[in-house]
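All protein chains but one are shown at their positions in the complex.
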C-alpha cells in the first residue's frame, strides 16, 4: 500500500515533462541558427540515436582514390544541437583528401587502419604542421584552417573523424576555385594562378567561365 | 511646437522594432536547441513575466515526505532563452529529495525555513561535499553531479533553488534504475546490485522486467 | 575521360548538402532565442548579403539634430545568427545621441567625418570614460552601459558603429522614463526627479500619466 | 581478494583527474573573459560552495529605505564560471530600489515576504511591464532593461533575486548620471534635464562638475 | 625584383600575429572556466596536435573486464578550448562499463570491433533507449544522462567515443555512492538501498563510514 502510494505520488511530484535531454532534428523543418527544430519527444525512438553509415567503406574508385562518408546532422539527426558530429575517411593507396577547411568546426582524426600523412597550415604565420600517422594515432585540425590527408603507403587507410559541431561544413579549395562559374579572370586576379592552369582545372572539375 | 517636432521625429528616427529584449516561449510550438520560438511581441503582457507557482507549498504527504515545485520554461514561459529557472523544495521532517542530477544546469539552493542537510559528489575523485544548511544559507550543486537534500530536523523545511538554464532536467537515480522496463539483469550487470534488491525497488517504483 | 570520372564521382563523394554556411533570416517567421529561422538555401541570392541602407545620410532636421540608421537583422536579414550588426550615425553640429544603452551587444564606433565627443559610464564605480574623437578614431562602448555621442564642433559628423549581435537593442533613457504611460509618481519615486520635470519631459516625448 | 583487485584496478582505469566539475574562483588572480582562474581542486572544500550572506537582513535605515545584498562571484567564489548568482533585497515600507539595469544578466525575483511593486521598460517600444507582487510570486527582468522595485505597503518586504551570470553588474541610472564627474552641461545635453535639477542631484549623490 | 617586393611588403601588410588559431593547453597553469591558458605559439609543434594513447588497448584483466582510455585535455592538451575530446573503450567478453554520466559533454560512440549492448535513460520520463550495436554503428548518449555499455558477446569489443567538450567528466554511479566516505545512513536515505547492500558495495569499492 505504501509502495503504491509512493509510486502514485512520485509520478505526480516529479512529472514535469521536459524535452531538454536531447533535440532530435526534424530536418524537414526550417533550420535555425542553433539547429533544426526538435522532433516531438513522443516520436523519438532509440533508432534516432543510432547511425550505421560509418560502417560501410566509401567507394574509392575515383581519381582521388578516397571517399568521405559524413555522419553530420542531415545524415544523423540525433546529433542536432549536441555540438558534435562524425565522418569516415577511406583513402586507398596513393589517395588524397585534397586541401580543404571546415568553416564550422574543429576536427580530430583517428587512424583506424593504414597510414595517413596529414597536415594543416596556421593562419597567422602560414606554418605547416605535418605528421605521418599510424593506426591508433589522433591528430587535431583546428577550425577553418587549411588541411589535407593523404595515403602514401601501399595499403589503404581508414580514419574516423570527429567534429565539434553537427554541421562542420567542408570547403575544398579546388572546388571553390574551379568547380563553379567564378570567371577565370577573377580567379586569376585573386589567386595569382595563370589563366591556362585555371581553365584546365575548371574543365576537370566542371567549372565554367 | 518644437516639442511636438521632437516627438514626431524621434519616433521616426528610433522606430526600428526589435523583439530581442526577451523571447517569451510559445510552448505549443516545436522546441529548438536554443529554446521555444518566441510569442509575438504584440501579444506579450506583464503576466508572461510573472509566475505564482512557487508561492504554494508542495504536498509532502508521500513516502519521501518532500515535494519539488518547478518553475521551468514549461511552467514559466517567460524564462525561455534567458538562461535561468527556479524551483521550490518542501521537505517535511524526515523527508528527502533522493540522489539525482540536473543534466542541463548548475543549481544554487537557498534555505528559506528549517534546516537541510545537502551534499554532492564530484565526478573525478568521488569526493563528498556535505553541509547542514540553516535558514539563509546557500549551496551550489554543479551541473550533472549527483546530489541530494534531506531534512533531519523536527520541523519542515523550505528552499528556493535557481538553475542556470530554463530546462535543467532532473534525473533521479532510483527512478532511472528502477522505474522503467530496463531488464533486471541489465540493471544488475551495470550497477552491481543484486537481482532481489532490484526487483524490490522496481516493484516500489513501478518498474517492470 | 578521367576528368569526367573525377567530376562525376567527386560530386557524389562530397555531395552532402549543408545549410550551415549561413542562415539568412526568414524575418516573417517566429523568432527563436538564437535568431530567425533560415530562408531556404535555394532561395538565397547575393542580395541577401548586401545592404545599401548605410549609404544614405539620416535626416538630422530634428531637435536632437541627429539620426541613427540601423543595419540590424530586421533591416539586413543576412546578419541573422552571425553575431554582428551595424548602424550609421549622423550628427549635425550641436546634435546629440542621448544617453542610452544597448542591452544586447557591445559596440565599436568609428568616426567617418567630423568630430564626436563620446562617453560611457561604468556600472560598478560610475566612472566616466570620455573622449573627443576625430576622423578615423574608434571607441568601444561595452554592452549594457550608459553612453552618449554628441557633436560639439561646427561641422556635421558621421560615424559607423558595429555591434556584437544582430539585434543589439537600443534603450534611450529619456524615452524609457518619459515616453510611455509609467505614472509620474513611479518615475519620481524611482528616479528622484521632481514631478514637474517629469511632466515636462513626458509632454515633450509623448508620455502620459 | 577479488574485491581488492576491483578497487585497485578501478582506481587505475578511471583515475584521470579532472577539474572540470567546477571552478571555484581564485578571486585574487586576474579575471579572464570567462571568469576567474580556478582554485586548485585539492584546496576546495565544501565551504567554497556555501554562502551565508543572504541570511542577514540588509540595513534599510537610509533614504531609499532599501538594501541590496549581493551573492555574486566576488562574495561567493564558488559561482565562478557557473552562469548564475543571487542577491537579497530588503525594502522597508516606502522604500525603493531605484531605476537600474544589470548589463550582464537576466534576473528573476521571488518575493519572500511583503509586497513589491516592480516594473521594467522594453527597449524597442518603451513599453512598461508593471506588477504588484505578493509573497511567493516571481517576476522576470530581462538583461540590460531599466527596472525598479518599490514597496508601497505598510510592512517591509524581502525578495530573493537570481541572475543568469556570476557577475550581473548593476548600473543605477541616477548614480551613472549624477554620482561622478560627468560635467553638468554634458548631462544636460544628453538627458534633457535642466542644469539646476542636475546640480541638485549631483550634490545629493556626491557628483562634481 | 617585383617578386622580392611582393614578398617583402606582403610580410609587412599581413604580419599581424595572432594566436587565435588554436590554444594548446598549458596544463601546469591554473585552469579557467574556458580551459587552460595557451602554451606560447612559438613553442607549439605538430606533436601538440598528435596523440598516440588511443592506439593501445586498455587492460581489461579486472572484474569489470573493461577499460576506458581517455584522450581528454589533460592527456591531449591540444584539445584545449576546442570543444571536443575522445576516449577508447575496451570491453572483454562479459565486460561492462557500469552506469555512469558525463556531466560536461554529449557523447557519440562508434563500435570498432565486436558487439556492444548500450543504453541510456531519459531524465524526464525515465525512458530506456537500448540497442545492440555492431561494428561500424554509432550511438549518441546525451549530456548528463545515465548510460552504460556492455559486451554480451563471446569476443572482445573496442569502441571509440567522442565528446563535445575537452573535459567531459565521468561520474560512475556506484563509485559516487559507495567509493567514498558518504555515511551509510545517508546513502540509505537517499537511494532507498538497504544498509547491508550499501556496506557490501562500500567494501568492494573502498568506501568507508
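Some points to look at:
Order as written gives the chain letters A, B, C, D and E; numbering starts at 1 within each chain.
Throughout what follows, contacts are C-beta pairs under 8 Å (C-beta built on N, C-alpha and C of every residue); 3 or more make two chains touch, one makes a residue touch a chain.
These numbers come from a predicted model, not from an experiment.
Remark: the absent chain touches shown chains A, C, D, E in the intact complex. Within subunit E, the residues in touch with the undisplayed chain are 2-3, 5-7, 9-11, 13-14, 16-21, 23, 26, 29, 32-38, 40, 80-81.
In the full complex, the hidden chain is touched by subunit C at residues 16-22, 41, 45-47, 49-52, 54-56, 71, 76, 78-79, 82-86, 106, 108, 110, 112, 120, 122-125, 129-131, 133-143, 145, 160, 162-165.
The missing chain lies against subunit A, touching residues 96, 98-99, 101-104, 117, 119, 121, 123-124, 126-128, 130, 142-146, 148, 150, 169-171, 173-177, 179-182, 186, 189-194, 197, 201, 204.
By our rule, only the chains that are shown with their structure count from here on.
By the residue-number overlap criterion, the interface of subunit C with subunit D counts as same, with over half of its numbers used by both chains. To overlay subunit A on subunit E by their CA atoms, one rotates by 180 degrees, a value rounded to a multiple of 5.
Work out the mean CA point of subunit A and of subunit C, and you get 35 Å between them.
Mean C-alpha position of subunit A lies 42 Å from that of subunit D. The residues of subunit B that reach two or more other chains are 16-21, 32-34, 103-104, 123-124, 130, 142-143, 145, 165, 169-170, 175, 204, listed in rising order. Viewed as a network of touching protein chains, the structure does not reduce to a path, ring, star or complete graph.
Here the touching chains pair up as A-B, A-C, A-E, B-C, B-D, B-E, C-D, D-E.
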